[in-house]
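Dropping a structure here in structure tokens format, bear with me for questions.
Every protein chain except one is present and positioned as in the full complex.
As written, the chains take the letters A and B, and residue 1 is the first residue of each chain.
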Amino acid sequence: MELVILSGKGGTGKTTVVAALSELSGGAVRIDCDVDAPNLYLYYQGDDIDQDSFYGGLKAIIDEGRCIGCGVCEQICRFDAIRLPMIDGFSCEGCGACVLVCPQHAIRLVDEKTADTFITKTDTGIISRARMEIGSDGSGKLVTFLRKNSKQFEPDNSLTLIDGSPGIGCTVISSITGADAALIVTEPTQSGLSDLKRILELTKHFDLLTMVCINKYDINEEMSKKIEDFVREADIPMAGKIPFDKTVMVALNQLRPITKFNESPANKAIVRMWDCITKHLSDECGYMHKYPSL
Amino acid sequence: MVYPARQEEFKLNIAVLSGKGGTGKTTVSTNLALAMNRNYVDCDVEEPNGFLFLKPEVTARQVVTVGVPDIDKAKCTLCGACAKVCRFHALAKAGSDIVIFEKLCHDCSACKLVCKEDALSYRRRNIGIIEQGISRGIECSAGILNVGEPMAVPVIKELLSKLQNKDYLIDCPPGTSCNVVNTLKYANAALLVTEPSQFGLHDLKLAIELVKLYHIPFGVIINKDDGDENFIKEYCKENQIKLLGVIPYSQEAAKAYSIGCILYDKQPYTQIFDHISMVIKEAL
């Protein structure tokens, strides 16, 4: 059972929610697909039990000894990546057009390292995560790898939580692919609503159980109501509403999940939301939640 | 190796970026654009929100297109060379057909190069739009990627290629991905927006690493500041990074943002942004 947590825009509190839900689930496997800002692991004093280099693409390189500087490659490159005798690795998309036209056979494509990947073992299970090379793109291949990498270490875990990438692009699509359900964390703002609409269009493509949660809903109750109305009309279940709560920032800066703060109103709301989520998961996806032995 | 875009003429373009999403990049860019009287460009084409605040009257709309191969069946001998050469699997041979998957195409022309029969040509297809307008005397432009389109870079490139010899404030995509890299090529100074949280600091460090590659001056703006000596301020001091300004946290600001209001219209924010604007002009 894979639940992916998404937010169209960044900063809505997605990672806070993932950390809390993972505590409540009692040791879900966590996959941090938010590869541009992989913050989930900061919560844990974990050990990296596995580390690897990830080669996410191809890049052209020039053998300067062979290059005669004719410039045919510069002209053919659609990505403006070549200024002889150099190739800008950030612009090169590895298409190989330059390789085809070079009369001197001076250009070849090589595998490009785009990230380091880690399996981090924590008190409450593993996190599969990556650290991107600066300027590299989190590709669908990387996200797929992170998901697969987690299975290798805990193949039979009943729940996997995926901290999805922001936006609606390539990596998001790969974080949704094959998931059973999605929880979208939004906030009661104009941008929150507009991004929510965009991401719902995407989850519709994927035919998966989608739920919505409004974080800091009381910052603007009017806008929250607008979002709720929109969600109801789209026939999508509301999983919960989390109030603005200063404890969240306190918890974050102590790097402790909000669930460690029993009296926090945000925590209470997330606990209620978790009940609602597990109910939907069991009703519609056949998920049987095993409560952690206390 | 990084080099700026082939735009010899651009003046002082300031890029606003943040490692982390939701730090207030758009708040800072829209308000500063007004305070500095600079033209505003929204390059966050996957989630373009700047116009929600600036509310420009849109005067021009232009579609952004990319090339995609078209096969002349009369000439095609089904040799399959085009499908083999395509690194993106945008072409595949199946039965008596070469099938084209246009969303996977990077418009690189490799297929056309290898076609011995000259059966391949390129046609254009839409992947997004660019909107332009005027708000309070500043020119505003934004790129909007169509939902379901995987590649944002062509929209960003098209948007930035329209920049003229004027001063711009560029609202970047979040993160440190190739979308940001492509945007930064057009910048000659950068503002890094962060917030005083552990996540904020973690992602700020990534953004600093990125900006340093470009050898352009940069400084930090702390949004949702708590007024105290926080670890972002300490980090800036320790690493001799310019702190260009702080925007205090307030429920009122959060509310104004939530309904798409411009903070700059209200005190104390007018003063705050005017001050930051002055500091930027001196520092960058």
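By our rule, contacts are C-beta pairs under 8 Å (C-beta built on N, C-alpha and C of every residue); 3 or more make two chains touch, one makes a residue touch a chain.
Rule of thumb we're sticking to: contacts and distances are computed from a predicted model.
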Exercise for review: Pick, from "succinate dehydrogenase", "RNA polymerase subunit sigma-24", "Diguanylate cyclase" or "Arabinogalactan endo-beta-1,4-galactanase", the protein name that UniProt gives for the chain of this complex that is not shown.
Suggested key: "Diguanylate cyclase"
Review point. Per the definition of touch given earlier, which of A:G46, A:G125 or A:G140 contacts the omitted chain?
Key: A:G140
Revision key, fill the gap. Of B:A15, B:L32 or B:A83, the residue touching the omitted chain is B:A83
Practice item. Decide which residue listed in B:L12, B:V58, B:C76 or B:A92 touches the omitted chain of the complex. Key: B:A92
Exercise for review: Since one chain isn't shown, list which residues of chain A touch it in the complete complex.
Suggested key: 56-57, 139-141, 144, 169-170, 173-174, 177-178, 205-207
Check your understanding: If the missing chain were put back, which residues of chain B would it touch?
Key -> 83, 88-90, 92-97, 99, 101, 103-104, 148, 150-151
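Just so we're on the same page, only the chains that are shown with their structure count from here on.
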Review point. Which integer distance in Å separates the CA centroid of chain A from that of chain B?
Key: 19
Review point. Chain B touches which residues of chain A in the complex?
Key: 8-12, 15, 36-37, 39, 42, 58, 76, 78-80, 83, 86-91, 93-97, 100-101, 132, 134-138, 166-170, 173, 187-192, 194-195, 198, 201-202, 205, 216, 219-220, 223, 249, 252-253, 255
**Study point:** Residue numbers on chain B that touch chain A, as the complex places them
**Key:** 1-3, 5-6, 19-23, 26, 46-47, 49, 52, 85, 87-88, 106-110, 113-114, 145, 147-148, 150-152, 173-182, 197-199, 202-203, 206, 209-210, 213, 251, 254-255, 257-260
